[in-house]
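Moving on to chain A:
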Amino acid sequence: MSLYLILIPILGALALLLFRPNQANAWALGISLAVQAWTLFLLSGFNPDGGLQFGFDTPWMASAGLRFHLEADGITLLLLLLTNLLTPLIIFSSFNRHLKPEARYYGLVLLMQGALNGVFLAWDGLLFYIFYELALIPIYFICAIWGGADRIRVTLKFFIYTFIGSLFMLVALLYVYLKTPAPHSFQWADLVAVQLSNAEAWWVALGFFLAFAVKMPVFPFHTWQPDTYTTSPTGGTMLLSAIMLKMGIYGVIRWMIPLAPESMHTWMPVFVGLSVTGVVYASIIAVKQSDLKRLIAYSSIAHVGLIAAGVLVWNKMGVQGGILQMLNHGINVLGLFFAVDILERRLGSRSLFDMGGIAKSAPVFAALFMIILLGSLAVPLTNGFPGEFLLLFGVWQYNPWVGAVAGLTIIFGAVYLLRAFGLSMFGAPNSQTERFQDVHTGEYVVLGIVAALVLLLGFFPQLILGLTDSSVDRILGAVQF
Partner candidate 1 sequence: MQTLIPLIPFLPLIGFAVNGLFGGRMPKSVSGWIGSGSVLLSFLLSVMAFMEVSATHAPIRSEVYPFMSVGSLHIGFGFLVDALSAWMMLIVTGIGFLIHVYSMGYMHDDDGFSRFFAYLNLFIFSMLLLVMGDNFLMLFFGWEGVGLCSYLLIGFWYTNRDYNLAANKAFIMNRIGDLGLLLGMFLIFHTFGSLQYETVFKHLAENPVETGVITSICLLLFIGAIGKSAQIPLYTWLPDAMAGPTPVSALIHAATMVTAGIYLVARCNGLFSLSHEALQVVAVVGMATSVLAALIGLRQNDIKKVLAYSTVSQLGLMFVALGMGAYASAMFHVTTHAFFKALLFLGAGSVIHAMGGEQDIRNMGGLRKHLPVTFWVFLAGTLAISGVPVLSGFFSKDEILAHTFDHGGPIWWALASFSSLLTAVYMGRLLFLTFYGSFRGTHEQAHHLHESPATMTIPLIILAILSIAGGLLNLPHFMHLEPSQWLAHWLAGSDANGQAVVPMTEVHILPSTEWMLMGVASVVAIVALAYTYMVYTKPQNVPAPDEQLSGWGKILAGKFYVDELYDTLFVRPTEAFSKTLHYYVDVWAIDGVVEGVGKGFQTLGATFRRLQNGNIEYYLIGMVAGGIGLLLTYFL
Partner candidate 2 sequence: MLPIVQSVPIDYFVYLCTALFAIGVFGVLIRRNAIVVLMCVELMLNAVNLLLAAFSTYLSDAQGQIMVFFIMVVAAAEAAVGLGILVMIYRNTKSTDISLLDNLKW
């Protein structure tokens, strides 16, 4: 059942790359929508209390203990929802963006979708690693081919940085693999069952953390991120920020902590400390950014830092909040980057100082932008709030003072996002923004869907929380320290 989520997009991608049909964008949209429909179908048949479902298990390299093993629990399903809900939006938002040759671009996006689905479904350590790295390949080409100025240098840095991080994970993974009883196995359950000594677990956790910290990114491993987000084409930025970085957070929940819980007493203060530092640090930097895309990139570091902190404290509030916020952050950041894309295309600039007064010439755009921004600001009854509330609560339960420091994000978030909104949308129009066209139908559809999701999930967070509730309980119950 779940295998199709990987097969359809990857086969679709290969078909697009090989045959290069004329209407590549429509094909890609159709394929991704089919995957979305399949995800929703799986979701409708999912029993939140039913443990692992939709499994697929077949020997792959049997002599090495490697199986092609897919499973889904609530957490997985939520991330599949995130991926397959947003990919069609990303594809659709790339329409008419003249990303020649189109078949190649859309093929790579579909490949990405397949790899991401694989990452979230993999129940075998090496399979997880393979998909984790496979996802890096299409995004590298998307950024390196269709990116802005200086794209080669920036993308190479991004690639090498994340790749080296992943290698540490591979080493850690192999180490745990070799500790499994012979014949060795990469199965999740077998890897989790391994009892490591504290010193071993210390190294294993470090290896995983380096991989995930670079991907998320957590302070101080974040410096590839603003440049890459700024340089990539908007579709690439959306893929990176909305979906791909969740691989890191998911990895922490599914692999890092369950495999090396023995070391968490030692590591947790460090990891949480770094995450929370990143929240405040990135927020402060975002205050004075003038490039809107870069500003949102920094705000994304802050938001993801909070998610990381919430997940790392490993209590119910934090993990549930983190999972919920993964979806919401994806939705919001997609909307924000799309809004920036619209601004950049109309004005030829991303500088806040070239904007102003757009609310007058494009009221619909300003209103939709506002709703998405409010979601990002975590105003109650938008989607950002329940997650942020739970995350802060989780961190607060871990340590009230750390929680209070992380809470500064709600103040700084208001400072930089409202500054950005004020400078771009409000004020007197200049000669450029006076003629700013309001959203076209296609843009309206994307922003409208995002805004609708912002409100829907703001009013009804239990839709998502109920999906993951018992899965989180199970993983928290299984992994204690």
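Keep in mind how these were chosen: all candidates are chains of the complex that A comes from, given by their letters.
As a convention for this text, a contact is a pair of C-beta atoms (placed from the backbone, for glycine too) under 8 Å apart; a residue touches a chain by one contact, two chains touch by 3 or more; residues count from 1.
Since the model is a prediction, treat every value here as computed from it, not as a measurement.
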Among 1 or 2, touch partner of chain A in the complex: 1
Residues of chain A defined as touching candidate 1 within the complex: 157, 160-161, 220, 222-224, 281, 284-289, 316-317, 320-321, 357, 359-360, 363, 367, 374, 379-381, 385-386, 389-390, 392-393, 396-397, 400, 403-404, 407-408, 410-411, 414-415, 418-419, 422, 425-429, 460-462, 465-466, 469
